[in-house]
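Removed from the display is one protein chain of the complex; every other protein chain stays in position.
Going in written order, the chains are labelled A and B, and every chain counts its residues from 1.
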Amino acid sequence: MSIITLLTDFGLDDEYVGVMKGVILSVNPAVAIVDITHRIDNQDIVQAAFTIHSAYRFFPDGTVHLVVVDPDVGMERAIIAAEIHRQFFIAPDNGVLSLMVADATVWPMVRVTNARYFLSPVSRTFHGRDKIAPVGAHVSKGIQLKALGPEIGRADVVCLEGLQAEVSENGEIIGRIVAIDHFGNLITNIDTARLTQAQRNDPAKTIQVKIGCRIIRGLSETYAGVAQNTPLALIGSREYLEIAVNRGNARRFFNAQKDDPVQVMV
Amino acid sequence: MSIITLLTDFGLDDEYVGVMKGVILSVNPAVAIVDITHRIDNQDIVQAAFTIHSAYRFFPDGTVHLVVVDPDVGMERAIIAAEIHRQFFIAPDNGVLSLMVADATVWPMVRVTNARYFLSPVSRTFHGRDKIAPVGAHVSKGIQLKALGPEIGRADVVCLEGLQAEVSENGEIIGRIVAIDHFGNLITNIDTARLTQAQRNDPAKTIQVKIGCRIIRGLSETYAGVAQNTPLALIGSREYLEIAVNRGNARRFFNAQKDDPVQVMV
Partner (left out) sequence: MSIITLLTDFGLDDEYVGVMKGVILSVNPAVAIVDITHRIDNQDIVQAAFTIHSAYRFFPDGTVHLVVVDPDVGMERAIIAAEIHRQFFIAPDNGVLSLMVADATVWPMVRVTNARYFLSPVSRTFHGRDKIAPVGAHVSKGIQLKALGPEIGRADVVCLEGLQAEVSENGEIIGRIVAIDHFGNLITNIDTARLTQAQRNDPAKTIQVKIGCRIIRGLSETYAGVAQNTPLALIGSREYLEIAVNRGNARRFFNAQKDDPVQVMV
């Protein structure tokens, strides 16, 4: 059985996610549909880019991921489809696949233009339902990406810059919060590779994490590894630096917001 | 594989939706279950009526739709099951299927009374679980509606009046907001047929949409078709008139609430 995942900013209040599933099952009744999340902050392409990049690796080969965060629906932006690491990704060409496309083995990638695989008529307000859902269902049934439209290269798609944290020459890392999870944990764009780089391959060096005017010394291994209501930094399940409070809520503790800066010094 | 959809006001905080699925899968392990939404405003039969009417057309023939918005659970109200446009609908007889039953080809429709298809015992607080879920699962397995109870006609069921907008003699349309979606878009009960009627078949005529003391001139084709933070009117994905704000939130922009009036003048 093949799998289609959905990642959107639609929320769950309305029928939008449900009708996408109806369209998918009309084309491929045997597919399993998995919601990654529908609660990406409205139109937050960056948050969606990190989320799909964190989630896809836990799905089997051949999974088809539909990423629908699409503030310019109905305008000129294209829809793209790509095979990356033996999985499939279909999304508006607005940068939401930037972290996926930056990976090494993208092949092939196409601009989706073949109306044969769309609903008819196509609305100008809901391409998730009218284009991306039926195209994804056809891909899950095995059609080749090249049947969807002309092949394109990395240079042809929108790529967001500056998503990952930067490491300065002295090894200081300048990052920021890209998501705040359900528990109030602050998830940064500082990955383990950059932390290792900052430590200059000496993992014994103690890391200091600066958020606001507070400094957290050292990395914890678990959320419960410090006293209750004490802040800590750790490598979260996404393999990115995360700031949390044991049995508490780091968002409230630090009065933090998405995009707030986080620095790491060694 | 057959499909059962769920549309309720149960929310997702509790086990209620999950146990309905357990009951369904106990009867028909092979069915695919799709959530349309569980966030209908509590006991809002009108909002549910519009939602199922907007969503069903994206599902394949034979789909079984369970609509459980049921403020009078345990009282005398009946449960009804109907085949409409080659799909099946099961719901309390409280008007939640009004827009479906108004459609042309309802056949047959029954009052669901055959306890053989219910859980035993039946509680008086959760007919979604004890009656509608198992009955829906049996229908998805192919039992005839007539096996569920006596056949009834349109005149036998509760039908809500005044759901659709009205067109006055001079072509003015008097409608209202029936749902506000996750993005803050204001969805009215003014459909494209009524808009065309108001334009007296001259689509060149500019429409004016009045909400509060503000007038929006003309229809946009896309959400991004006006400047940012500017309000617009368009035909939404439900094929009803919708008021939105490009990259903004119309609910907050207009301080709007469900049931607020919306007028269209030509």
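Here is the rule we go by: contacts are C-beta pairs under 8 Å (C-beta built on N, C-alpha and C of every residue); 3 or more make two chains touch, one makes a residue touch a chain.
Everything quoted here is computed from the prediction, not taken from an experiment.
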I'm checking contacts with the chain that's been left out. Which of A:Met1, A:Cys213 or A:Ala227 qualifies? A:Met1
Per the whole complex, from B:Phe58, B:Phe89 or B:Phe126 the residue touching the absent chain is B:Phe126
I'm checking contacts with the chain that's been left out. Which of B:Gly11, B:Gly153 or B:Pro203 qualifies? B:Gly11
Touch list for subunit B against the chain that is not drawn: 10-19, 21-23, 25-26, 29-30, 33, 42-43, 71-75, 123-126, 129
Counting contacts across the full complex, list the positions on subunit A that touch the omitted chain. 1, 3, 5, 7, 12, 32, 34-39, 51, 54-55, 58-60, 63, 179, 181-183, 221-225, 234-237, 247
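Operating definition for what follows: only the chains that are shown with their structure count from here on.
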Could you grab the centroid distance between subunit A and subunit B? Build each centroid from C-alpha atoms only and quote it in angstrom. 32
